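Working notes for the structure below.
The complex appears here minus one protein chain, its other protein chains still in place.
As written, the chain order gives the labels A, B and C, with residue 1 at the start of each chain.
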Amino acid sequence: MLEINCPYCGPRFETEFSYGGEAHIERPKDSENLSDEEWGDYVFMNSNTKGVFLERWVHTSGCRRWFNVARDTVTYEVLAVYETGSKPPKLDLRKDV
Amino acid sequence: MKSRYSIFSLMRNALSYHEKWPEAWRSPEPKSSYDVVIVGGGGHGLATAYYLAKIHGIRNVAVIERGWLGGGNTGRNTTIVRSNYLWDESAGLYEHAMKLWEGLSQELNYNVMFSQRGVMNLAHNQQDLRDIARRVNANRLNGIDSEFLTPHQIKDLVPIIDLRGNGRYPVLGASNQRRGGTARHDAVAWGYARRADEHGVHIIQECPVTGFEIENGRVTGVQTAKGLIKAKKVGVVVAGHASVVAEMAGLRLPVVSHPLQALVSEPVKPVIDTVVMSNAIHAYISQSDKGELVIGAGVDKYVGYGQRGSLPVTEETLAAICELFPSLKRMRMMRQWGGIVDTCPDASPIISKTPVEGFFINCGWGTGGFKATPGSGWVFADTIANDRPHPLNEAFSLERFNSGYLVDEHGAAAVAH
Amino acid sequence: MPARFRLTEGGRIDRSKPISFTFNGKVYQGFEGDTLASALLANGVHLVGRSFKYHRPRGIMSAGAEEANALIQVGEGARTDPNLRATQIELVDGLKASSQNCWPSVEFDVSIVNNLASRLIPSGFYYKTFMWPASLWMTYEKIIRNAAGLGKAPEGPDPDKYDKTFAHCDVLVTGAGPTGLAAALSAGRSGARVILSEQDATLGGSLLSEPDQQIDGQPALEWVAAARAELEGLDNVRILTRTQTYGYFDHNFIGLMENLTDHLKDKPANLPRHRLWKLRAKQVVIATGAIERPLVFSDNDRPGIMLASACRTYVNRYGVKPGSKAVVFTNNDGAYAAALDMHKAGIHIAAVVDLRAYAEGPLTEKARDAGLRILDGHAITATAGDKRVKAVQVTRLSDDGESAKAVGEHIECDLVAVSGGWNPTVHLHSQSRGKILFDEAHACFVPGDSAQASSTAGACNGSFGLGACLSEGYDAGLAAAKAAGIKSRKKGSAPQAEDRDFLPARWLWLVPGDKPLGHGGKHFVDVQNDVTAADLHLALREGYRSIEHVKRYTTTGMGTDQGKTSNVNAIAIVSQYFGCPIPDVGVTTFRPPYTPVTFGVFAGRDTGDLLDPARKTPMHALHEQAGAAFEDVGQWKRPWYFPHEGEDMHAAVNREVRACRDSLGVMDASTLGKIDIQGKDAAEFLNRVYTNAWLKLKVGSCRYGLMLGENGMVMDDGVTSRLGENHFLMTTTSGNAAPVLAHLEEYLQTEWPELEVYLTSVTEQFATVSIAGPNARKLLAELTDDIDLSADAFPFMTWRNGTVAGIPARVFRISFTGDLSYEINVPASYGAALWQAVMTTGEKYAITPYGTEAMHVLRAEKGFIIVGQDTDGSVTPIDLGMDWIVSKTKDFVGRRSLYRSDMDKPDRKQLVGLLTDSPDTVLPEGAQLVEKIESGPTMAMVGHVTSSYHSPNCERSIAMALIKGGRARMGQKLYSPQADGKVITCSVSDVVFYDKEGERTRG
């Protein structure tokens, strides 16, 4: 049971949140001009990082806000939370393979 | 030539206090090059190596494993085997695996304890019933044994089930595959390893892969903790770490790795003979030959490489089990653990060539990997040997995520109305 | 009359409170404070069970959670518990206990033949045989299964209740021995919120077995009592006894199981049996002590062979003599305490057999002074005795300890007290992902760095002396409170005591026997799973070299005790085989739980009707009164149909369907999801999430919309109404309300934050009564006087505000049945009133309540889809033939996916109608269709039936189906082979079966 610090409501248990996968994948604005490969890459591909991963969560049972989390996918340690649309904080992006 | 396993060899060895048994497989140092290097020493990788040697005559093969054989999902799953998948493409692949399972102990001369005790999927609402009917019908027409069970028939097969589900999740029916069942997971890895070794395959444990040599778009070797190993072809089959290893070859995958947990009870005398699964309430249960109730749970929703599941999932799963089997409430959880499942958006695997020539990938099995082991190894070996997909895995290409030809085994995931 | 082996005084049992219990049907007496194990030993009962594989007689080996042998079945029928450790079962009056895994009795078990055949069944034997003939495996397996298992599962639904709770604290101290008590005192005094958990019924831990210890100059147990009193007096401290900390999860989340009633004769009805504590602790002090390690020697499994510390516990804590004539077998000084205590209690110490070449140490000296016979440089090389040990063979060791010199001494005894050193209980530390190190001096694994906000202290940290335990515990408690952000209110100092651990010792992992290993005599490593040192050697010889392989191949450490007493011995024996240092072998994972945890406690009160919410609409009670049958739709309970007396489902649905076409039907549509959308960009937002165009929808109008996932597949549909220029009300399917809102919020917040739109769920703000049928307008006219209902003033696909039955209402003229229809939304609290008004006023039109089944038939007659039934996550709007609703001129979620190469293939499955040749035959939903019937499988399928009904209005069966290239197959014959061998023939048709022009809807 992770504890996630909602940037708005404060620390809450994992069960109040829903997961949104990798962060910072922007929806293409000109999808019409994309090849099938490029579109498929947007819809399906992701980096699935082992180590520090920038990901999206939403506080479903609380304020319903989306926000980003930097989390180590091996230790599950949460290194940072930050608002949607803002840049990730500087982190030691070590990879633990 | 190794000694054959049998009751007679067992008796013979008993006379020498079991001190003369040969090694099940060797532990060689890696050669500088192989025709094929398989990355990943789980059931799928070992099966691939075995079939490459046995069927395709490619014996100059190494299996490279970062830890110990079968230490990934092979040794962490709930050992359910079935082939009653919905779509033709999946049915073809899993049924091929099922046929191989049915002769596997003899083929490997290693008792993998494949036990065809039947696998039941319960229906708890009207949409479940429609989905089950659709799947049972499709299975039969695909030549897969599959039947619909009424609640009464379910009770006959599983006397401890509570059909009322205490009112909240009544059991309205089930699909049943009698040829389905369970197998001894470790034995599958060990059996394939022993046979592959016998055919000349090198099994190299404790040897993490650190990168790939790629020249002009073609793979030429594997960088490992034990040095560079040249290879004409490389097959990657590393459940749980597909994205990590693929990235070393510059490939991105449509895969998300989730923690999946399972648990066993203390051993008791037989109480349940078949495998019972309920998708609606995320639980499946069988009883091992040792007497433990083996219970599979759902995944944690986030990316996780931690090989451990979270408590809320345990709670949800055991609440469901207690509801279906109220007499098991006093049983106790003896051990719980987690694996890492690589899931694809359409819940079907990838067994495919890649944009890197000579580099093949087999991944994305989600929770369905163990049951496919022999079939997966068989088609992957065929794909690697012939440099093109076998018809059985043609649909499971990486390309499908561009074309949209998905094999969506979430299938009729019930959406309420 | 006190039992034979009960000491006349001493111990923490209450001799004034006798308790009677039965074991294997025989009545015995014990006292309050006893465990089942101590009570059995007091009565001289040592043989309590049979081993898993060889069915060898087994006794009680320990006095705690580590017990691997004495597994007992307690209770009967539905209230029975298998595999309980006799050493942890508190004695309660009337307790019924029995041995397991033996037939016909524990005294005479026929399966003992397995022991005779043990040469044939070494580890892994089953992998090598039972393969021929292949067809017989299931028969072999049945025999294996019946022989396996230990106890028996309960036979009926568990009558007990279970509870679970979340909890929070600054400091969890787990383990209430000297270390944990000291930690709880320092943390508690500092003002931190402390939880102190202890698996035992009482506090004190090892001190309960060592009453001679002194702390701060007072007897240990007096110190314990004072500590307890102080802790109980602190508001900020909670003590949980009979509570095991079973698992340490991520982010300092801890699982504990509290036992509330198992030890009570009369169990209060309002108390749960067990409680699961789901605890978030800012800091954790792990003070779980250590477990004594047995020695691995020949035939070391006989009843009467026990851990030395356990003997001491039975004497000191329970006032029980575990034997009359004991041999102590040790490799360290610490075990002499047991020898001395037993000697003092009147047990004859026949010898202390010490593996050390020269026995020395403070306790050894005391034993010498007491005149005990010490055989140092000796080993027990064989034991004798069937159901109880009766003698040991003691032989001088070679200098290297590898072999035992020729002829030994035969010493008669009925108790062997064994000590091979101690293993810190590092389970929780390891579960928390903390590193494990090897302590060469004590030859045990100890905690390394913590990975979470935790510390280890005392014996579980490898500090075995009492003085060290107290000071480490005290410091750890203070540090934890400080780290949790507590500024200490009080100062104090750590309690003081003598500091003495169990060294010196000699590590001899495999004690030589009088025969070569595996040639007779069994050196058990894991007594529960019958794994011997020879089995470990066999696995290694066969190439199973990783410790995980060894464990899995031999099953060592995989029993209910999870190897608490066996794992380190196994690792050491493996390291010796390879000639490598012990830490190079590595440790197997310490998986939760520490000791087994009841399934029921994970369910807690989430059982029966509390398992999952049954969501009910404001009119639910009225539907129940009307005798409705309900269908589960997600968590909602929706009326499925309303059978009249004597009607079956088919008849009821037919009647309901007809009523809606002939006169008037009414249904409760309150469950439809409703999302209020406000903001100046609301229309633009809808434009982006729906496939069709929304900018030009007029205020007062409604429009049907289809929503896709980004993969282009249909996700939801519904009608959305424009309430104002910047205000819309969206409806969703009942089960999709929450996912759709989440989908909308996701895009709004993460992709289009520039849009000024707010979304609010109003699903439950309104109750919705839907009336349908030719008389719908007439009925409504009687209930409202402020809405102009004429077709011109209130046309199809518009809405109006007004008053219905005196209730403020919003009326939508929309239809899912294809008939004249209105959906009336009123504030939810008036839902029941409106329903009753509609029913009363509608009597003259024979108003008929209808359920979801009739609704399904009605909409199928019109070819309307149900998302989730006629679609399955692999269906695009084009597949559904709904191109008309897909805009070509704007972007929307999922649009690009519709233009992928696979999407315009002619063989994609398309939605069509099916008409059976025989109009009375209803195709089963889920039926598969083929073009050609073959003599047997396989047959190529072209699609399947998604919806199928008898249509009373078409007076025949109708079906909807997804068929490959279906729209090009109009009129083609298809065949549906059924499970019973019959074939249903049908032809492909248009998907609209009734009122194709839609006149009725607009009527």
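Just so it is clear, a contact is a pair of C-beta atoms (placed from the backbone, for glycine too) under 8 Å apart; a residue touches a chain by one contact, two chains touch by 3 or more.
We take it that contacts and distances are computed from a predicted model.
The listed choices are "NADH-quinone oxidoreductase subunit L", "Sugar ABC transporter ATP-binding protein", "Multiple resistance and pH regulation protein F" or "Sarcosine oxidase subunit gamma"; the UniProt protein name belonging to the chain that is not shown reads "Sarcosine oxidase subunit gamma".
The absent chain, not drawn in this view, touches the displayed chains A, C throughout the complex. Screening C:H410, C:K435, C:R605 or C:K973 for touch with the missing chain picks out C:R605. Of the candidate positions C:L234, C:A483 or C:V762, contact with the hidden chain is made by C:V762.
Of the listed residues C:A357, C:A621 or C:M970, the one in contact with the hidden chain in the full complex is C:A621.
Contact with the chain that does not appear here is found for just one residue of C:L221, C:V699, C:A832 or C:M903, C:A832. Chain C residues in contact with the hidden partner, per the touch definition given at the top, are 163-168, 193, 270-272, 280, 604-606, 609-610, 612-618, 620-621, 636, 676, 678-680, 756, 758, 760-766, 805-808, 827-833.
Residues 1, 8-10, 12-13, 15-16, 61-65 of chain A touch the missing chain (whole complex, contact as defined above).
Simple rule for what comes next: only the chains that are shown with their structure count from here on.
Taking the mean of the C-alpha atoms as each chain's centre, chain A and chain C sit 28 Å apart. Annotation for chain B: residues 306, 310-311, 345, 402-404 touch two or more other chains.
Within chain A, residues 1-2, 18, 36, 39-40, 43, 75-76 each touch two or more of the remaining chains.
Considering their complex, residues 1-2, 14-15, 18-19, 21, 36-37, 39-41, 43-50, 53, 55, 71, 73-76, 97 of chain A touch chain B. Residue ranges on chain C touching chain B, taken from their complex, read 52, 78-83, 119-120, 122, 125-132, 134, 137-138, 141, 144-146, 148-158, 160, 162, 164, 247, 249-250, 253, 255, 276, 278, 516, 518-519, 534, 538, 541-546, 548-549, 552-553, 555, 558, 560, 562, 589, 591-593, 596-600, 602-604, 606-609, 611-612, 614, 631-634, 636, 711-712, 716, 733-736, 852, 866-869, 871-874, 897, 900-903, 924-928, 930, 937-939, 941, 944, 946, 977, 979.
Residue ranges of chain B in contact with chain A, taken from their complex: 241, 243-244, 247, 252-257, 301-306, 310-312, 345, 401-404.
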